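Note that this complex is displayed minus one protein chain, with the remaining chains in position.
Think of it as A, B and C in the order they're written, each chain with its own count starting at 1.
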Amino acid sequence: MADLDKVIHELVAANRILANEGVVDAYGHVSMRHPHDPSLFLLSCSRSPELVVPEDIMTFRFDGTTADGRKDNPYLERFIHCGAYEANPDVMAVVHSHALAVLPFSISSVPLVPVIHTGTHAGEHIPVWDSQDKFGDTSMLVQNVEQGRDLALTLGKNRVALMRGHGFTAVGRSLGEVLKISIYLPQNAQVYMDALRLGGTIKCVTPGEMAIRDEGGPGGRELGRALDYWAHRAGCSHYLHYGKK
Amino acid sequence: MADLDKVIHELVAANRILANEGVVDAYGHVSMRHPHDPSLFLLSCSRSPELVVPEDIMTFRFDGTTADGRKDNPYLERFIHCGAYEANPDVMAVVHSHALAVLPFSISSVPLVPVIHTGTHAGEHIPVWDSQDKFGDTSMLVQNVEQGRDLALTLGKNRVALMRGHGFTAVGRSLGEVLKISIYLPQNAQVYMDALRLGGTIKCVTPGEMAIRDEGGPGGRELGRALDYWAHRAGCSHYLHYGKK
Amino acid sequence: MADLDKVIHELVAANRILANEGVVDAYGHVSMRHPHDPSLFLLSCSRSPELVVPEDIMTFRFDGTTADGRKDNPYLERFIHCGAYEANPDVMAVVHSHALAVLPFSISSVPLVPVIHTGTHAGEHIPVWDSQDKFGDTSMLVQNVEQGRDLALTLGKNRVALMRGHGFTAVGRSLGEVLKISIYLPQNAQVYMDALRLGGTIKCVTPGEMAIRDEGGPGGRELGRALDYWAHRAGCSHYLHYGKK
Partner (left out) sequence: MADLDKVIHELVAANRILANEGVVDAYGHVSMRHPHDPSLFLLSCSRSPELVVPEDIMTFRFDGTTADGRKDNPYLERFIHCGAYEANPDVMAVVHSHALAVLPFSISSVPLVPVIHTGTHAGEHIPVWDSQDKFGDTSMLVQNVEQGRDLALTLGKNRVALMRGHGFTAVGRSLGEVLKISIYLPQNAQVYMDALRLGGTIKCVTPGEMAIRDEGGPGGRELGRALDYWAHRAGCSHYLHYGKK
């Protein structure tokens, strides 16, 4: 179980990194697919990410039930994660966030597109999921399997789906990739908003550039440097590098 | 008096949480209805919220006089609280704030509306109280019973009233609810401003969604997690959980 | 000299408060008229405000020369202060700042006006001084007596003058007043910018409200609370309350 223990500590680091970088606040969460069983995933009990410790990490099935017999209070919106892992075996980690700079694009008819190179990891197309389309008036939360599956359907093979009036869900082929996507998506949104307000014409990242950058692998070629930096800033390097000599 | 002592410590936590989250600065305040006597309320002496300690909490009547014989200097604007508690027995806690992101909507003809799900706790309609309408030129402060009552009249059964060129007053059915309203109102305002500037069409939260979210109770279903987080960040968990084992 | 020592410590507190509140950075400064001789003023040697200590405070004449025989390097722009004290005996304290939110109004044809009640201390009219008008191309700094006097002429009986492409100069009838003006001017500017972008009509503070608020005295009725808060946040309460038991 040494491997599982290491993964759990990395997931705790991811929680704290996202909180420290302002991607999540009291709400929002991050999960990883279980390293031993692809039909399960690891996610904290209902705790704000900045406060998550290894003991908070629970194991869930794709129907949102716990697979470890624990009775802790789970996140209401764990079904976001259920749907994403179930729909796509390439998804190894999932972030759900309410980052402010992204939210305007979730309620506006103006689509969010990659305009800076660090924003390219979010992928070329960023769809918007509106819970109204299929479910009508709801609590706006993803609170059951059907809603999680519908969100996953909108997400498709993309890496990010905005959620109308709510936030975004990002998926990664690794924990590091989904962190990089989630940290730079708000920055890309801010730059695009500011550029739109300048009133001139705008040059976005081209499809060809997107494709070449993607060849750098999950999160790009210099991801390790960023992970070390984010963990240091969040005071959680010991979680990120747990078990390393 | 153990119960009162616990409530006073929670109110101190609320002061520090609002300061730490940037909702109040040197000015602004938060109060609670007295747990033993609904005709009284608890409010700090004239102290910036970040610095409030349990010994600062005074007891006031709805006419703004002190009910505990203390001679400390009170807030000039305690009449905001007087009016809100007097007008509506459901109001259990009140926040007054000058949060910057909300202020533009207090002076503009463009109304503030809920556009994100965390902003729904503020309620569907957010009226603007203009002291000019009834009182003409004043110091712009709510400094007597009549002004407090007039503000309460504008507030009506809503949860938030903006105050022209001044700030906002929020009321809650619990201390936790009014904290959540006050912390997310500026975020909702920022997202709406940014979305308006994008120039496309905007989809707001629907009345049906508002109603369903309100069924989650004061502050919504996962409020406890947020309170723990805010208190931890503000270094005041010991006040929030005073007396708990 | 106990009184002078107390004033010097208050001035150090003011330096640190302005730095901590983001009004000044590496550049910018704050001065006080000398408590024993109105033809002199107290100002730090060339040091960033966050780092100023009591030993840095020098005494200057209105011609910019030192009156205490010290050889420390003075601020190049001490002539801002010279001009303000010379022109108006009511001026007891002066701040010079490059605060970002104010700068757009220093280069735009759109005038800055008070729109929030905390912004009223800056006064009804906020003129813009453009060094080009009288001196043509310069270093944009106020580096001699003539430039300081010309700035003071533009300032007139107002409390704030913007300086084109450079910043602002604020004067107060007390140190507390000039701090309050300087801390809330950027906030008033930010709110006004945001309100203008909303696209609706805007209601500014009325002349009658300005007049009534001014009756509250320098910095308004609850200034002491704010000074305690700012000093606490900046970790300089011991400077602000030097010599008090």
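The rule we apply is simple: a residue touches a chain if its C-beta (ideal position, glycine included) is under 8 Å from a C-beta of that chain, and two chains touch if they have at least 3 such contacts.
Since the structure is predicted, the reported quantities are computational estimates derived from the model, not experimental observations.
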Can you list the shown chains that the omitted chain is in contact with? A, C
Please pick, from C:39, C:138 or C:201, the residue that touches the omitted chain in the full complex. C:138
Touching residue (missing chain; options A:40, A:145 or A:204): A:204
Touch with the omitted chain, as defined above, among C:103, C:179 or C:202: C:103
When the complex is taken as a whole, what residues of chain A touch the one chain not shown? 115-118, 120, 187, 190-191, 194-195, 197-206, 208-209, 211-213, 215-216, 221-222, 225-226, 228-230, 232-233
What residues on chain C make contact with the chain left out of this view? 25-27, 46-48, 50-51, 75-76, 98, 100-101, 103-105, 107-110, 130, 132, 136-141, 164-166, 193, 196-197
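Convention: only the chains that are shown with their structure count from here on.
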Which rotation angle, from 0 to 180°, best lines up the CA atoms of chain B with chain C, given as a multiple of 5? 90
Based only on mean CA positions, could you tell me how far chain B sits from chain C in angstrom? 32
As a quick test, compute the distance in whole Å between the mean CA positions of chain A and chain C. 46
Please list all residues of chain A that touch 2 or more other chains. none
